[in-house]
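These notes concern the structure reproduced below.
Removed: one protein chain of the complex. Kept in place: all other protein chains.
Right after this comes chain A.
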Amino acid sequence: MGNKQTIFTDEQFEAYQDCTFFTRKEILQLHGRFHELAPHLVPLDYTNQPDVSLPLALIVSMPELKENPFRHRIVEVFSEDGQGNMSFNDFVDMFSALCETAPRELKTIYAFKIYDFNVDNFLCKEDLEKTLNRLTKGELTPEEVNLVCSKAMEEADLDGDSKLSFSDFENMISKAPDFLSTFHLRI
């Protein structure tokens, strides 16, 4: 790995430090991880902001994401084109929004987007069922899935439209004691 003078300019570092929750060292670390995912694609020199994106399949093979049942959704949410091709900016963005120092509100917004499988700004019953199936790796019977999802919907749905809007979701998450401690990635 080259020394930092050849990877990013100081101005780029300042921008990253303002726009993310990371320090210089961590950004360099992230670049190293991004590079080792595809050494022949990712240049070592980012000073002229090359436009390189890695496909979804490479990103979800990272050890931090490999065991996560929602890894595909996470990468899709943070990628610019919505298909999972991530540039380095998206990569840094993902880890910054999910790091331990990110505020609760930001994480809630992204959690909502991640769990919204059909991208309609609502968490409907199907979204909940898909979440539950990913969580349990499909080992519950359909009636059990239905029961659990109905109960979850009933608890969280405040305005009675059998879908969770963002305010319903936010209200529910604000009372959840474990959300902050479970919903973060560590690099």
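The rule is simple: a contact is a pair of C-beta atoms (placed from the backbone, for glycine too) under 8 Å apart; a residue touches a chain by one contact, two chains touch by 3 or more; residues count from 1.
By definition in this document, contacts and distances are computed from a predicted model.
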The complex's invisible chain, by UniProt name, from "Elongator complex protein 4", "Transmembrane channel-like protein", "Mediator of RNA polymerase II transcription subunit 4" or "AT-rich interactive domain protein": "Transmembrane channel-like protein"
Hidden partner interface residues of chain A, rising order: 15, 18-21, 23, 63-64, 66-70, 77-82, 89-90, 92-93, 96-98, 101-103, 105-106, 109-111, 115, 118-122, 124-126, 128, 131-132, 135-137, 139-140, 144, 147-149, 151-163, 166, 169, 172-173, 175-179, 181-186
